[in-house]
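Note that this complex is displayed minus one protein chain, with the remaining chains in position.
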Amino acid sequence: MPLLSVEGLGIDFGGLRAVNDVGFGVEPGEIVSVIGPNGAGKTTLFNMISGAYRPARGKVSLDGEAVTGMAPNQLAERGLSRTFQNLQIFQKMSVLENVMTGRHLKARGSLVADLFSTPASRRRTAEARTVASGLLARVGLDRAADQQASSLSYGALKRLEIARALALEPRILLLDEPAAGCNAVETEEIDHLIADVAKSGVAILLVEHDMKMVMRISSHIVVLDRGEKIAEGKPEKVSRDPKVIEAYLGVQEGSGHALG
Amino acid sequence: MTELLQYLVSGTTVGAAYALVALGFTIIYNASDVVNFAQGEFVMLGGMVTFFAWQAGVPLPLAALLAIVAAAVIGVLLNKLAIERAGAAPVVSLIIITIGASIFLRGGAQLVFDKQLHRFPGFSGDEPMNVGGVTILPQGLWVVAVAVMVFVLLYVFFTRTLTGKAILATANNRVAAKLVGINTDYMMSLSFALSAAIGALAGILMTPISLTSYDLGVPFALKGFAAAMLGGMGVPVGALVGGLLLGLIEALTAGLVSSTYKDAVAFIVILVVLFWMPQGLFGRKSMERV
Partner (left out) sequence: MRLSSKHLTLLILLAIVALAPLAFPSNFYYRIGALAFVNGLAVTGLVILIGFAGQVSLGHAGFAGIGAYTCALAPIYLGLHPALAMLLGTVISAGIAWLIGGPILRLKGYYLGVATLGFGILVSMVLANEVPITGGADGREVPELGLRAALKFIGIDLSNAQFWYAFTALFLLGGAWVASNLHDSAAGRALRALHDSEIAAGTVGVDVARYKLSAFVLSAVYASLSGSLLALMNKFITPDVAGFLHSVELVTMTVLGGAGSVPGAIAGATLLTLLPQALTALQAYEHMILGLIMMLVMIFMRDGLVPTLSRALRGRG
């Protein structure tokens, strides 16, 4: 049974079918990429799976448990974590604190203990700091630990979000365009990082525009166009699929669809 | 039965005034997404300036005009000196700025004028009319008639005139409005002037009925806000209907439940609306993008 399974998922915005009847599964250790032209509904799909939007139709299950429409924090408790296409960083915190906050589920405890800074509370924070420092080193941001997050470059913020998501020790990780805005070197680093995380048994669902990267690291690809799944399979198979090529090249111009 | 009708009559009068204040909120909110907590001070200025000008010998219609112009000028100043300079400030900052403006104006009025209650005569006298046992003040008819007229004029302005449409465009997307050549700064100032003038008008109309004083701004602002929310923030029809409804609920509460706590009605309406129908009676739902 796949760790994450999506069946017949759909949502409408103002009568427009943004995503319709999309289904697939992700196994532990697998990297599944969702690709498609701009406006195909990739981020919307992500937002439904991660609880930011409530789907109108369909079902999401985690490890066999139905989690459709659950709040993001409930999904986090079940081991689902994500990054955001247009960055959702805790701007006013330091880089280190951002990642420490990613460890919330392990670091949290009694509020009263936190108010009076009991040894238990300090221990939880110290543990979070150790883990967060390690993760910062892993994404190459250890030198920036004490800087305010808002001072980082775009590419660095992308990696910071990955580190924050990893602090949760997720079983499934959703990455929304992790390499966007990164240079070639950074992209390759992120590439290795993702492969590394997958190797440790984490299921990864990826939205990415960098096709070379997608083809290189994906074990499985789902292709969306105008909110619908038009193809699915191994990278080499998908890249030769005429429907996929057509969706990307937009052969039929003026066919009436205006999803953009 | 007559008693109930009497409540309805007084509720409609007060409600029409709330509707005017709510329309003032709506105009600024539509132009800038700012909720102007100082809106009630324009109501206060309308009544106070008119009274003191009238007392100094200025004929009442001229005094009223003076008050409306004064309020409009202060509205423009508020926009130019505070709101515009704050730029893309977070909501908390804008709340504090407009409340600061409210307290500033109220303190100023207390200083320039006084702390007494004031009243000037109704436009068509103060002789109550008796219709089937129900007392109607001629001034009450004025309030309702002017509120409806203002609403119609605003409707025509925003749907039929280029300037009105330009204000709406400014609200919708300021960058795009600028790109098509709309002077967005001017549109913002115009909205503040218009909104302040309408607020002042409400204050002038209500003074013969419920008196005016330096400190009535905050309650009027809250009630106008409650009315605007009840109708749906940013929807002119909503402001009109919301104002009338709030006035009626308040009058019925005062008559049937407790007059001490009639002022609490507005908050209870706010809370009820916020929890059970946040988009109000006529508002549209929106979705947050991630």
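Chains: A and B, in written order; residue numbering restarts at 1 for each.
Note that in this section a residue touches a chain if its C-beta (ideal position, glycine included) is under 8 Å from a C-beta of that chain, and two chains touch if they have at least 3 such contacts.
Given the structure is predicted, the values throughout are model-derived calculations rather than measurements.
Novice: Please identify which residue in A:A56, A:M93 or A:A180 touches the non-displayed chain.
Specialist: A:M93
Novice: With the full complex in mind, choose from B:V73, B:I96 or B:L256 the residue touching the hidden chain.
Specialist: Within the whole complex, the residue contacting the unshown chain is B:I96.
Novice: Tell me which residue among B:I136, B:V218 or B:L281 touches the hidden chain in the full complex.
Specialist: B:V218
Novice: For the chain that's not shown, point to the residue among B:L5, B:L60 or B:A86 touching it.
Specialist: Of the candidates B:L5, B:L60 or B:A86, B:A86 is in touch with the missing chain.
Novice: Can you say which of B:L117, B:A264 or B:M277 touches the chain missing from this structure?
Specialist: Only one of B:L117, B:A264 or B:M277 touches the chain omitted from view, namely B:A264.
Novice: What residue numbers in chain A mark contact with the hidden partner chain?
Specialist: 50-52, 71-73, 76-77, 81-82, 84, 88-93, 97, 100-105, 107-109, 111, 114-117, 121, 124-125, 128, 164-165, 167-168
Novice: Name every residue on chain B in touch with the hidden partner chain.
Specialist: 35, 37, 82, 85-86, 89-97, 99-108, 110-111, 218, 222, 225, 229, 260-261, 263-264, 266-267, 270-271, 274-275, 278, 290
The rule is simple: only the chains that are shown with their structure count from here on.
Novice: Any idea how many Å lie between the Cα centroids of chain A and chain B?
Specialist: 47
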